[in-house]
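Take a look at the structure set out below.
Left out: one protein chain. Kept in place: all the others.
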Amino acid sequence: MNFDWQNLTVLVVVLSAGGYLARVAWQSVVRRQAAGCGSCGHCPTSSLAVEPRLVALQPISGGAPAVSQNGSQPEAAAK
Amino acid sequence: MHPTTLRSTLTVALVGNPNTGKSTLFTALAGVRQRVGNYPGVTVEKKLGSFLLDGHRCQVVDLPGTYSLAPRSPDEMVAVDVLLGRRSDVAPVDAVLSIVDASNLERNLYLLSQVLELGLPTVVALNMVDIARSKGLKIDVARLRRQMGVPVVEVQANRQIGVAELKAALASAVESGSTVGGESPFPPEFQREVAHLQGVLAASTERQSNGGASPLPRYLVERLLLDTSGYLQNTLVAHRSDAMLGELRASRDRLAGAGFPVPAIEAQSRYGWVGRVLSDVIARPPERIITRSDHLDRLLTHKIWGTLVFVLAMLLIFSSVFVAAAPLMKAIDAVIGRFGAVLGASLSPGPLKSLLVDGVIGGVGSVLVFLPQILILFFFLAILEDCGYMARAAYLMDKLMVHVGLSGKSFIPLLSSFACAIPGVMATRVIENRRDRLTTILVAPLMSCSARLPVYTVLIGAFVPARRLAGGLLQLQGLTLFAMYLVGIVAAAVVALVLKKTLLRGPTPPFVMELPSYKWPSPGIVLVRMADRGWSFVHRAGTLILAVSVVVWAASYYPHRSVEVDDTLAPARDALAARLQGLNENAPERARLEPRLAEAENAIAAAYQRDSFLGRMGRAIEPAVRPLGWDWRIGCAAIASFPAREVVMGALGVIYNLGRGLDVGEQSDQDRLAARMHAARWDDSGELVYNIPVALSIMVFFALCAQCASTLVVIRRETNSWRWPAFTFAYMTILAYLGALATYQIGMRL
Partner (left out) sequence: MLADLPVGARARVSSILGADELSVRLLEMGLTPGVEVALVGTAPLGDPLELELRGYRLSVRRSEAARVQIERL
């Protein structure tokens, strides 16, 4: 009779322990893809958590005809 | 109205050089209630506290101690991003609290000159005025305030002096929102180049994002121009920007042509500014005063005396870690045992009882027993750090550590790992270079920690003959123990070298390090640090390690069915129990029957273990461990000891019918286990399982394996990623397997 509730409790405990471990492992896989790259000092992994406010630096140096190869400046032209 | 006065919570960033008493000031401001976490993606610790400022909740962010805000890695970038409000996980900073060491103003003001350029309201806390005074320095604070144009408050953080004034100064700085002078320390030529680059960037940003993105702050543009490592170019400048890199190069060339070469110009300009700000501020004694710290330093870095003191200090720390911790560990063990016994007695036999007694108390208890050792070690580490000796230890040991590709800063963490890898891994925080720190963390668990001792002592006592060698000078058993420690050290050296040549390859980090003045450690800081780290260990024991223990217990308990038990063992036990029941209290037969009943119980426990998932796993891997000379029982015990390696002997005890609750700390239990091992035979051939090569192979395996969930969890915490603990477990298990294989195979052929 007490066998049943003991088994039930244990089942819940073991499952929650397993679930907790699985969750921790899963989180680390999902969230921290970019974490811990120690091997390369030059990788462009940004430490910014925000949508990175990167600025794409394009040639606009004085008077140089900005004929960019990719031709992706329609917005700029529209301004 | 200024916008900052409207916000209910203010954010203040605390910046300063290492060894300026920054964490002391942090504690003085925010008390011991600190929230510690990690910034995602980096290994930098995020420390937050709060206090009341003029009725506003004020959050303090303790930024990592640094000599310069010149980021060359993601870890170093964190401080700059926090200060510039570029992180979503920290509120924008309303004011900067910059702590400087009054006894070492020149170098401290270098960092301040960078901070001032950020254009945030800044208050300077002038700490360690007492030490400056002992050096004979007189500081004209009013003049310093005037020449710098920033509020300067004298404090003695360790005695809580000046904290109220500091808060008042912060409040008024935030209130007025006054940004500081803004006078750039750089020559006009440099400022022109920065303005030019800023224009280039702004124009290109506008084109790219339709004016949506905010422009790069001037400080970062300066950094971009000054940073020759290429890190900022890669971080801040998006792809396909060869032309921009060309702009940068052209700017640098123009500056070099004008006599301001990058990067030297930064230090030149800033130290020039420091010189101007400090002119007539410090009155030095005509003769340099030889302070007590100088005398002490001469002794402690002396060729002979310094080495002697170092060795003695390390011996003292170690002996007290083992000697002073022993009674405490025994007490904790007794409390845990007592707790288990009480709990066991109050529950009816069944899975829940086994879970609580064997799984939870047995698993977490075996980890908690090490708490005294860990606390004592943290206590000494905190003292070493706070009094300034830690840097000297690194200085003394650097040459030694260079041979394995590390620096002197790795010495103390690795040494600590001989007691326990957990404080060792946590002590690596003093290593600022990421690659060095990771390498140290990854090899620290190879040091033979105290949890390996029971494995060594039981096996050596049981299988290595107590023979004397070299005319009685050496003893074979002691020599074997020493060899086990050596195995770990040699493996660590080799692994460190290999890691630094492959996975963590990179330029040798500079060992340009400040040797701070000695001072009396502040008891408050030492205790807070010890309690803080001890608590985080207990916290982990209560969560992840608990979960691991429960899962491993379940694997060793279920399915809890055994044909052998049902057919023969259980009826035999029941018959014995019935006979005992029929006897009266002091019947002479009792003395004979009771041990037999206990043995029958143990046999049942062993049968269940054999048929558990764990036992089946053990048998499944027998082909893999057979080349090591192991039978499935040893393999099974090795798997069961994943949460904590000292559990292996207890697990073997269960398998060898000694029942649960075997205490390998007790000589009698050790002898019982040794006797069982001597008698163990292979299931198929009937030959003896254990001989010297097998015992050595087990010892080598446990010297090198990563069977310690706590260490892996701590590595995860310190590296902020599961990748490194997974790597540690994998490489150490492979190393342990190969080491054990070689030991057995060579041993059998000798």
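As written, the chain order gives the labels A and B, with residue 1 at the start of each chain.
Everything below uses one rule, namely that a contact is a pair of C-beta atoms (placed from the backbone, for glycine too) under 8 Å apart; a residue touches a chain by one contact, two chains touch by 3 or more.
The structure displayed is predicted, hence computed values, not measured ones.
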| item | value |
| --- | --- |
| Chains shown that the absent chain touches, full complex | B |
| Option touching the unshown chain, where B:146, B:159 or B:399 are the choices | B:399 |
| Sole residue of B:119, B:149, B:263 or B:524 that reaches the chain not shown, by the stated touch rule | B:263 |
| Contact partner of the left-out chain, one of B:70, B:155, B:321 or B:740 | B:70 |
| Contact partner of the left-out chain, one of B:89, B:106, B:253 or B:574 | B:106 |
| Residues of chain B (touch criterion as defined above) contacting the omitted chain | 67-68, 70, 72, 103-107, 110, 135, 137, 228-229, 261-264, 266-268, 271, 297-298, 301-304, 306-307, 391, 395-396, 398-400, 402, 408, 507, 509-517 |
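In this text, only the chains that are shown with their structure count from here on.
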| item | value |
| --- | --- |
| Approximate Å spacing (C-alpha centroids) for the pair chain A, chain B | 25 |
| Of chain B, residues touching chain A in the complex | 39-43, 72-75, 77-78, 81, 86-89, 200-201, 203-211, 213-216, 229-231, 234-241, 243-244, 246-247, 348, 350-353, 355, 434-435, 438, 503-506, 543-544, 546-548, 550-551, 554, 716, 719-724 |
| Residues of chain A that touch chain B when the two form their complex | 2-3, 6-7, 9-10, 13-14, 17-18, 20-21, 24-25, 28-29, 31-32, 34-36, 38-39, 41-50, 53-61, 70, 73, 75-76, 79 |
